[in-house]
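A protein chain is absent from this complex, but the other protein chains hold their places.
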């Protein structure tokens, strides 16, 4: 199998299933032997640069922790304090920034979400521009399109609790109400990786919350190739029925970017919040969970309790949200070890 | 003796005298063998999370340094960039944040002072809420009520210069004028720990600067149990007379929190500064020090020179302020080693 050394990770969709399986296998090893794995020194004294165009909770904590546990160090960088070139102001080009950082670092992580970009896809473009010029791997730490580390952590959590062979198990990826106007990235990554791994993925949301059509098209292709299924429904009963995993998460409508441009970020958010408030049923509750096949409850965090999910479900015996959060650490260690360490 | 592994440290008042003595003993060992102590690797690759709701000078420096010197790494986190749930906005609950951090970290430090809370005690409540949900130790890095690491560093400095047995030695804890409107935490911790260790503690301040009555009640109980004394005076002559240690430090009046709510933080500060300016005598000077038993001058830093103390005293041969500052490092290493390392 080809080495992953030097590879970027923008979305799991661009890695082969074999490569994803190798990553997951190493992540499970790191979980089992957190501080005494043979690769514990694989980033000894190496620097991982973390670029946060948007703030973060667990992404920063887990990446910085991952570098530390492999013997390296992650620098926490906020580009707002850096003189980067933009269309309207002088500064350093991505070409120069990426080339110079490649001289210092073993890898570069970038986070850039909706509010840091002007249109959907601009964050993805930025990551690919960095990847073009950097001679070290560029890893998405969540951007407007994808969140590969979250997708891998989700799968790891599903396997911890549902067993290794999840083919044809039903994952309900369901929109949740709430006031956080969330990115598409975690949701899109989840449906992409799970259709590739042969699950039956049902994406459920109220009319008006379509995701990126390119992504749902890929999901159809993935399912066709893996022997799984992919379907979109707008009905909660149909969605929850027989599900083995339920992943409830708010996301913004496709109108959000246009609204941001027209009326500004605050007014656009307000409109989204009002729109989301119309769907009172779209909360993962005990009642809905009773329609499932005793499903596990999943979430990428931070959880918006009382909106995306009730406390009862989130704190219940089938909730695996903290394990999934922990897995972020293990999968990120695996990704860093495989792409950045000369092993 | 029971292990301290896993214990929170919100205030020294909640640790036994034996536990405090063990911590001080290890701190003295770390001072003697800073880089070659047998426990030098006890936090190897472990992550300590530092939550700064308020900015800091030496607390951040000394905690980050402590983690480094034990082989670990401290993450500098500012919750203002994190989406935490508040009464008025959606976000992550303390329950979820603490549970997730416990998966990554060996311990959590929290700093939250007056200006980050709405009422006295709210910072203490927040620490206890984190401690309730976290499965790793929560350490106060100074909060509205207490500052246990400072209290231990003070005692260590007093023993370095005054000898190990300080029972019945007189500590004058005296209010100082100045424009910094300071927290009660360092002062309250000092009088609590020193009454427990059997010193004679005199708390001196102008009328109107009462501290938390619960704390002064504990000080009375502590003194009764330890065979020391605790008294409150409003007279400088009485305070300085025969003192072995003088700890001069400004603090805000009990009216401050109410004023902040009524007129805002800036106006409340202004009122405090005007009020404090009335007490011109309340500065630790050579004249006052001449009434003492050749006392050592103490301060938790940062020192407000020309207000809390004259340059002459602060730079004089009996000043132990830099040693106390250094001790923050040693006691914090000891606390981290005892509560967070599987030794």
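As written, the chain order gives the labels A and B, with residue 1 at the start of each chain.
Going forward, contacts are C-beta pairs under 8 Å (C-beta built on N, C-alpha and C of every residue); 3 or more make two chains touch, one makes a residue touch a chain.
Since the model is a prediction, treat every value here as computed from it, not as a measurement.
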item	value
Residue in contact with the excluded chain [from A:10, A:26, A:39 or A:105]	A:105
Listed residues A:93, A:165 or A:294, member touching the removed chain	A:93
Given B:22, B:161, B:305 or B:318, the one touching the chain that is not displayed	B:305
Hidden partner chain, residues of chain A it touches	44-47, 49, 72-73, 75-77, 81-83, 85, 89-93, 96-97, 99-101, 103-105
Residues of chain B in contact with the chain not shown	35, 40, 55-58, 60-62, 64-65, 68-69, 71, 73, 76, 178-180, 301-305, 307, 321-322, 325-326, 329
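Just so it is clear, only the chains that are shown with their structure count from here on.
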item	value
Centre-of-Cα separation between chain B and chain A, whole angstrom	41
